[in-house]
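Worksheet: the structure to be examined is printed underneath.
A single protein chain has been omitted from the complex, and every remaining protein chain is retained in its original position.
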Amino acid sequence: MAADRWNALNDVPDFPPHRLGPLADRLARILKTRNDILLFQTEAVVALEAVATSIARPGLTALNIVTSPFGAWFGDWLRRGGADVVTLSAKPAWPIDIESVEAVFDAHPEVKAVILCHAESANGVLNPLAEIAAAARARGIVTIVDAVASVGGHALDVDALGIDIAVIGPQKALAGPAGVSALSVSQAAWALISAAGGRRSSTLSLLDRRDWLDSGRGALPGTAAPLEFFALEAALDRFEAEGAEAVLARHVRAAAAARDGLLALGARPWADFGRASHLVTTAALPEAVDPETFLAAAAPLDMELSAGIGPGAARLVRLNHTGLRARFDSVLGNVLAYGIALQKCGAPADLAAAAAAVAAHYGAD
Amino acid sequence: MAADRWNALNDVPDFPPHRLGPLADRLARILKTRNDILLFQTEAVVALEAVATSIARPGLTALNIVTSPFGAWFGDWLRRGGADVVTLSAKPAWPIDIESVEAVFDAHPEVKAVILCHAESANGVLNPLAEIAAAARARGIVTIVDAVASVGGHALDVDALGIDIAVIGPQKALAGPAGVSALSVSQAAWALISAAGGRRSSTLSLLDRRDWLDSGRGALPGTAAPLEFFALEAALDRFEAEGAEAVLARHVRAAAAARDGLLALGARPWADFGRASHLVTTAALPEAVDPETFLAAAAPLDMELSAGIGPGAARLVRLNHTGLRARFDSVLGNVLAYGIALQKCGAPADLAAAAAAVAAHYGAD
Amino acid sequence: MAADRWNALNDVPDFPPHRLGPLADRLARILKTRNDILLFQTEAVVALEAVATSIARPGLTALNIVTSPFGAWFGDWLRRGGADVVTLSAKPAWPIDIESVEAVFDAHPEVKAVILCHAESANGVLNPLAEIAAAARARGIVTIVDAVASVGGHALDVDALGIDIAVIGPQKALAGPAGVSALSVSQAAWALISAAGGRRSSTLSLLDRRDWLDSGRGALPGTAAPLEFFALEAALDRFEAEGAEAVLARHVRAAAAARDGLLALGARPWADFGRASHLVTTAALPEAVDPETFLAAAAPLDMELSAGIGPGAARLVRLNHTGLRARFDSVLGNVLAYGIALQKCGAPADLAAAAAAVAAHYGAD
Partner (left out) sequence: MAADRWNALNDVPDFPPHRLGPLADRLARILKTRNDILLFQTEAVVALEAVATSIARPGLTALNIVTSPFGAWFGDWLRRGGADVVTLSAKPAWPIDIESVEAVFDAHPEVKAVILCHAESANGVLNPLAEIAAAARARGIVTIVDAVASVGGHALDVDALGIDIAVIGPQKALAGPAGVSALSVSQAAWALISAAGGRRSSTLSLLDRRDWLDSGRGALPGTAAPLEFFALEAALDRFEAEGAEAVLARHVRAAAAARDGLLALGARPWADFGRASHLVTTAALPEAVDPETFLAAAAPLDMELSAGIGPGAARLVRLNHTGLRARFDSVLGNVLAYGIALQKCGAPADLAAAAAAVAAHYGAD
């Protein structure tokens, strides 16, 4: 056959199915959990929808904590399955507070599950996961966490916190491929899923996937996409070599530097520290600055600035310092690009002070 | 950061979103269609479930033609959405015949959609797609085809045949990556989907995906997995360089050679030619031979033999000559491995005649 | 066979030999030359040694312009082949001046070839290539240029300048693989090589390689390393999409920003602008600062700072803004890392002013 247009990505060998199990084990170690791990050969949003459709049933009441537009989806998925959904929305683009959550728990003793996003990439806020998980645990409520945009960059000790389902993806702080995701499932979560009668014969059925695990048939329907799983192995090799503590510290430093850089610039970082994502820092534009104009002004610098997403985030700009971008030059470049774009929009920005503030986190006097 | 375990799959650049459109256009050319193309960053089974959940509604009656276990899933998905499903099952591991289909069409004038698999990888049979599509068209019935295991290896002229939805994947005859899939949607199919009221806010919603197309936001939720889409580009580069006709001819030859090789061996190819897949040839084991023992005997040869799947296929062995394996040595190796395994199980097999029969398709006297 | 440790780089398809010719043509377009192009599956230093050993002969006198330690090698290679070498060394870590070159040309009318490095990565200086080539041309002297660290980042119009041999590599401004290199050869250069009697039967023989070209056997001894040539195609795809002018402008801007940033920092950029590389900017450390201590202080920032190489460069630090690193955040990060390391060594550094100076090249007020 004509070999005219072969390249190095043609004819990649199959990913050996027996290597899926070790991959799941490595993800379990990152999550510090002994729960079951299910692998998904999809974006993490499919894994999240699978969780919702697997637990939903008439008679189930779930609390859905909404801190970005994506949070609303989980409620839709639950309702479609017949569940009653209590929605607790934070102030737009704010994290939820534990008091509000406890108030809903008290007001709705029928709640059997609570769903929240750990860190929001849409607006950069961080929810008080440990407190919510503790409150849920005390009441026998199953805790379900979207940890895609936090795993690796925030402490996430699944078993110690008592998280029943944690959904993760390797494409953020783990700096891995974007075509796979995974979730952990506790015994309590399995019980809730079983109680749902159980969606079956679906790519969204966690019960089906558990059966595959048990039958030794591997954790995936169909063929494992070799490039994705080879790349996941490579990402975990690198993550483990750097060390979980070092990766976490690198993201903490990037977030602190971004925040202090923005403050020195004269900009307004959005969330309080301790309530902000370590992967994405957001800052609100001055009244006089139009977001589209601002982003167009920043575009030639080719940095990681993008518009906030959802209610309350229309005037937020996100600075991405995720994964391999959690480093000195990326943070510095993002902060100064923010300042340059401000200037181009006619707003003041003290680039010099901002640079010094970022540098202070990386060893400058 | 410690660079101790980097490899070449770390830090792959993003796939530029504006390159998704051209990819869809190239798939449309392969399908010979002007219909819309939606891309999925998942196994094709998710795309199939998306079709089912997008058209299902109370009041819809659909005919589900079942010629392997996977076919049953589509019915489950439809029923979950409230649709009435008329199931037409072929004799186990046989293709359906057009007369049966027309009989159901006549008996059930309320049928609005028909679903079938073009070529079955589970048991190697080929359904009479052109006839079924013509019969459906004559009655205004929407035709939905799982063409994952046929595209590239069988003629599949979507617009000429009047196929309303064709679901494909690059990992078979196109010899591409396993983590993406796609489907084409005609206006009639969109009308059916709209009539369903429309599942929304779901990774399985075709309407959502159409909105993304229209809004210029690209055809995918979330980030495009770069390795998958770079690999899809590479596979299409190669496919187009070889030429659709040449790829088709290569699979036709492989299938004919496998069949004649098996016959010469003294084995029993399962489906009649013209009713058999060009990607996978199946052959029934003699009564005295245990399938598990047989496959264990073949395993050391590391060829592409595997067990048939589903009713009627328990004693079928599949010879895979898909994609880059549709070539002389793979076909020859598979056929002779089949014969060697027969011998090891105490059954006769004329390896010499089989080799000659395969070779005759590749230019031998 | 056990498939326990496959990964995506195993079993890469062969690079089709007929694709080598088009690669050479694309490199010729970058060099703006109609001369022959020879490909080398080696580091560029091997290509340079091949040039020297191919032209060297007793009776040949060549002028070797030495502006870094690597320059001395060419003289060694020439002398080994029996040639007389006139060495013209610039002031340590300075570019050569055209007057000195012309003076040697005048004093040594027997000189038949002149060798120089266009831009030095060892110390960041740029030699006056156009003037030297013009002077050589006027005298019928063959001009040989090491353009590895300039091609793509500096104007290099081989035919217009009359460069007889230009040696290039894709791993610098072209952002390509490090295991291949190439050179262009004019008719005058072939004449000089033929006059040498001609080293033959050697991997360093340009005559052998020309024979391979003529015989249609491809431009390489042995098998083409597939990963290298697939990667070279990929790099040229990207280079051509961005455009030669844009790549050049990106490097010019990076160099100017680095220089002005260093000046604002209070540091001392080494070479005058117009005499400095666009790929690497060098700056001299203050007397009181020890280079090793300085680099150790900079190391945690993981930026692109490294020690100068060779005479006069012991106290130079190199800031790398080559290829994909010729961008805002890399330049900014390098300059500020330089400043932070200065501070850690007890020297003053105005980080704030430096950042503003860099930013001014990228649109800041």
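As written, the chains take the letters A, B and C, and residue 1 is the first residue of each chain.
Basically, a residue touches a chain if its C-beta (ideal position, glycine included) is under 8 Å from a C-beta of that chain, and two chains touch if they have at least 3 such contacts.
A quick note: this is a predicted structure, and the numbers were derived from the prediction, not measured.
Student: Tell me which of B:40, B:94, B:230 or B:270 is the one touching the absent chain.
Tutor: Selected residue, touching the omitted chain: B:230.
Student: Need a quick check: the contact residues on chain C for the chain that isn't drawn.
Tutor: Chain C touches the missing chain through residues 1-12, 41-46, 49, 72-73, 76-77, 80, 171, 175, 177-179, 199-204, 221-228, 230-231, 234-235, 237-238, 240-243, 246-247, 250, 324, 327.
Student: Residues on chain B that touch the omitted chain in the whole complex?
Tutor: 3-4, 6-16, 18-19, 226-227, 230-231, 233-234, 297, 300-303, 327-330, 332-334, 336-337, 339-340, 343-344, 351-356, 358-359, 362-365
FYI, only the chains that are shown with their structure count from here on.
Student: Indicate whether more than half of the residue numbers at the chain A-chain C interface occur in both copies; give same if so and different if not.
Tutor: Over half shared, hence same.
Student: Fitting the CA atoms of chain B to chain C, what rotation angle results, rounded to the nearest 5 degrees?
Tutor: Superposing chain B on chain C takes a rotation of 180 degrees, nearest 5.
Student: Please report how many Å separate the Cα centroid of chain A from that of chain B, as a whole number.
Tutor: It comes to 34 Å between the two C-alpha centres.
Student: Starting from the mean Cα coordinates of chain B and chain C, work out the distance between those two points in Å.
Tutor: 51
Student: Rounded to a whole Å, what is the gap between the Cα centroids of chain A and chain C?
Tutor: Distance between chain centres, rounded to whole Å: 43 Å.
Student: Residue numbers in chain A touching 2 or more other chains?
Tutor: Within chain A, the residues that touch at least two other chains are 3-4, 6-12, 226-227, 230-231, 234, 327.
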